[in-house]
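What follows is a single structure, and I will ask about it in a moment.
Only one protein chain is missing; all other protein chains are in place.
Our next item is subunit A:
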Amino acid sequence: MAAVNLQASCSSGLASGDDATATSQNGEAERLERPPKRQHQRNNYGSGNQDQPDAAILAVPNVVMREPGGQRPSRLSGGGGGGPPTNEMEEEQGLKYGAQHVIKLFVPVSLCMLVVVATINSISFYNSTDVYLLYTPFHEQSPEPSVKFWNALANSLILMSVVVVMTILLIVLYKKRCYRIIHGWLILSSFMLLFIFTYLYLEELLRAYNIPMDYPTAVLIMWNFGVVGMMAIHWQGPLRLQQGYLIFVAALMALVFIKYLPEWTAWAVLAAISIWDLIAVLSPRGPLRILVETAQERNEQIFPALIYSSTVVYALVGTVTPQQADATSSPSSSNSTTTTRATQNSLASPEAAAVSGSRSGNSHPRQNQRDDSSVLATEGMPLVTFKSNLRGNAEAAGFTQEWSNNLSERVARRQIEVQSTQSGSAQRSNEYRTVTAPDPNHPDGQEERGIKLGLGDFIFYSVLVGKASSYGDWTTTIACFVAILIGLCLTLLLLAIWRKALPALPISITFGLIFCFATSAVVKPFMEDLSAQQVFI
């Protein structure tokens, strides 16, 4: 659906895009065109949900996405030329920005895994299972592998059905627009994680390092930590803080799974959840797919809660036209993430404002944006989405700090580009492409882009790595880590090619499981022989 929309609007946008190029004042043309569009959109939103999913939102970016095509000689001559090259261009663009997005996801995923692995290795509490979750009634106490096997199977089936029911419940609520209930649910679960589970974590941490602490101090710490976390996650706060809390919450959830799931069940659940992910996202009636499509129809965040989104880098580059850039470069954050709430009125990003100010009203995106993992709902959300209305999620994204450091540089580059474009359209074709990173025009196209990764994915990646490290073999841990990252890379590659919501768990978890078992069964004895005799290969 997404793909179809994209194509359609692409071809509609093409004409105006080429016109703009022809005048060789792309920036100007763009800016001239924008305000009416914005109004148009706003009107639509104000009047209700009449507009077609693609029309308003997608058209704007895609005009722009077309531009680079226009700058290629063939494209210039081709004018409104057809589909295939367009796709190529888009793929190329997708890949180009993909490379950065991949890293932007690598960092938080790695951090989350690091927290989990460090905890597993330093706090023995999380290593042993003595208490069990309600969802896993079979405790694998028997020494018989066959009994353990069916225990694990039954446990994971029960847990999966809980996940399925929760996901469907979530979708029904979303379909019925019960936003308040969803928010209440999310707030409640993040409250639990931030207070109760964090308290347990703190207690075990202190116990592991044998640090005495009195209750008033502990309560003070917990109160501050929890309240700041709730504010950062549900209301507002510095970007880094939100990032940190999201990662911590995901790590905590992963630790809970590692601690309370019996051993075989944990592996079975990992396998089952990735299969469920595959079904839920890809099958025509899959709940997550329905969710994504509904969100697109409503022009909302593709289910805003529970998702971690990398992004925005380009969004901002896009929205800042050179002239505006001077004004905005210092408070770059005003463009980017911190102000996403403010963005709603921000002049610098009209489209985005329109997007996020969509029908859920101004308060919604804000609250939904970076929500943490509610215990069960998160599991239902492992998906990567491309091309979502990243605006709102800017906050969840993070790393914009780095980006803003580069801002002035980027802006400078863009100014050069723009000047070169304006100076002569003839030279544009080659020279241009070598100079630039983001073309002056299509950054707007990236506005719609951004890769989102469900926090559920963070959790289950971490569960896998943490579980692998709980056996005490570091080579297995590293192998799992590399395998998961490669799986994530492949998923993102497919995302760039197929451009629709994809499940992020299956490839990574499959690789991770294969490498985990292969390493601990086959590689480990070999490596142990080698390192005992200090032989290096």
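Worth a mention:
Here is the rule we use: contacts are C-beta pairs under 8 Å (C-beta built on N, C-alpha and C of every residue); 3 or more make two chains touch, one makes a residue touch a chain; residues count from 1.
Criterion: contacts and distances are computed from a predicted model.
The subunit not displayed here is recorded in UniProt as "Gamma-secretase subunit Aph-1", chosen from "Gamma-secretase subunit Aph-1", "Large ribosomal subunit protein bL27m", "NADH-ubiquinone oxidoreductase chain 3" or "Glutamyl-tRNA(Gln) amidotransferase subunit B, mitochondrial".
Of A:149, A:235 or A:526, it is A:526 that touches the chain left out of the display. Interface residues of subunit A with the unshown chain, by the touch rule above, are 92, 95-96, 98-100, 102-103, 106, 434, 437, 472-475, 478-479, 482-483, 485-486, 489, 515, 518-519, 522-523, 525-531, 533-537.
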